[in-house]
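Read through the structure below, which is laid out as structure tokens, and then see the notes.
Note that this complex is displayed minus one protein chain, with the remaining chains in position.
Let's look at chain A:
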Amino acid sequence: MSSLQQNGSVKKEKRRPFIESFEKIPLLTAATTFIGFHLILLMGYITSIIFTPKVAREKNRKGYVPLYDRFESFYSRYVYRRLRDCWNIPICSCPGSEVTLKDRVTHDCGWTFEYTGTRSTALNLGSYNYLGFAQAEGSCSEDSAVKIKELGCATASPRIEFGTQKIHQELEALTAKFVGMEDAITFGMGFATNALNLPSIVSKGCLVVSDEKNHASLILGLRLSGATIDVFKHNNMESLRQVLHSAVIKGQPRSHRPWKKILIVVEGVYSMEGSIVRLPEILELKRQYKAYLYVDEAHSIGAIGRNGRGVVDYFGVDPKEVDILMGTYTKSFGSAGGYIAGSKAFIDHMRVNSHANCYATSMSSSCAQQIISSMKIIMGMDGTNEGKKRINQLARNSRYFRRRLNQMGIITIGNNDSPVVPMMVYMHSKIASVVRRLKTNNIAVVGVGFPATPLMEGRIRFCLSAAHTKEQLDNALVHVEEAADFLGLRYSRKRRSKEPVHYSDSESEVE
């Protein structure tokens, strides 16, 4: 759908509808979840009195102050331990659309595990492999292998000393071009990109307005910076407006001096909620209140947008309106590391002041090459339309999967276009049951509960990928429907449409 030209003026393209849903938990379910959780705590308490826990005890440390808080160790031993087999499952193959899991059993309710020696292949709905670049074969891996032979696995030096190879500069230039900014700087770890660079952007006397569901790395970086942090309700523009308004009017607390600067920190796609940030409204507020904007595109770069360029591409705004774009290479590019992109003046400042640039080892050349190869494919610079196909496939998969789940009456939250589909199950016991049940049906999924999410909101998080085919998704949906019937997951009270969901239905919205 190209923009029409009328007498030299460009007709604005029809704004894509922003459809998100956060259906509220039914009251009965909330009550039973609450009771269920406290029942688990009670059972844990009784067990802790009757049986001695099979945990390691400290040796030779008599008279020392205990290292762990009582509640922390209680929760970890008696609540988390029962469900422990759902996490940290080892894999033995590339985490592509299918993954080989190493089977293990526990004979003592989760205290210890034993490997059975067998392996099973499962459909992978848990790894962050949005564009399907987690491949052991193909041009990307071949290019990475060549680079390892040429440049070695690592450099053993920070960027500022001897760690800068030509490939780092090439990667930075390509990243800047990809996101549409003047310059970019890259780091070896995505988490460290936030935690080590935010302190160089804001400091004491600055205000940071951050979304309540921001990732732990952002929160750590902001805490280390020493700036004052104000939180606004998740993706709620009225709450953001009130916070900004009151900040500019009132200034710093007590002294009422004006703030040095105000930085709004949001994420592109929130991986626990599946929601997409309301970028145009935030840009409007940013202009009105003269704030700066930092968008963490860890889950949105490559995964949303017509050309896979992230939220900026999805909403069709000029990337230069966002001051700082940050992202990671782990999810859509099948590699490791992170980047920050912005104006040249800003990136120069980061090069001089970033903790990682000065003290941390530079990125491995194999990771850098993987990113370069996959980015070129997405941009179409390799001469094929492989990139476009993958982007479209991902969009189709996300929409189809979510629509089919909604049709079953399952509550899914977040935006219709996000590649992350959280299915609400609410109860802790159900998180574990769904994960275990689907595992026996050879589907690998991820369950998340407290403390990563609020207490009453346990969920199963499906991560769609461009590598998934319709048959694989249909198969998964059959088993999910079985589980929904067995465990009672059809919580939704919305009207369920009886029309069949077409797989190619979504194409018209992407094109």
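Here is the rule we use: a contact is a pair of C-beta atoms (placed from the backbone, for glycine too) under 8 Å apart; a residue touches a chain by one contact, two chains touch by 3 or more; residues count from 1.
Definition applied: contacts and distances are computed from a predicted model.
Engineer: UniProt name of the unshown chain, from "Integrator complex subunit 11", "Coatomer subunit alpha", "Serine palmitoyltransferase 1" or "Protein OSCP1a"?
Structural biologist: "Serine palmitoyltransferase 1"
Engineer: One chain isn't shown here. Among A:31, A:46, A:173 or A:216, which residue touches it?
Structural biologist: Of all options in A:31, A:46, A:173 or A:216, contact with the hidden chain holds for A:216.
Engineer: Taking the full complex into account, find the residue in A:40, A:201, A:311 or A:394 that is in contact with the omitted chain.
Structural biologist: A:201
Engineer: Going by the contact rule already stated, which one of A:120, A:361 or A:441 would touch the omitted chain in the full complex?
Structural biologist: A:361
Engineer: Out of A:33, A:135 or A:275, which touches the unshown chain?
Structural biologist: For the chain that is not drawn, the touching residue is A:135.
Engineer: For chain A, which residues reach the chain that was dropped from this view?
Structural biologist: Within chain A, the residues that touch the unshown chain are 55-60, 63-68, 76, 80, 87-96, 99, 102, 124, 126-129, 133-137, 140-141, 144-145, 148-166, 169, 188-192, 195-196, 199, 201, 215-217, 220, 223-224, 245, 248-249, 258-262, 288-292, 323-324, 328-331, 333-336, 345-346, 348-353, 355-361, 364, 366-367, 370, 444, 446.
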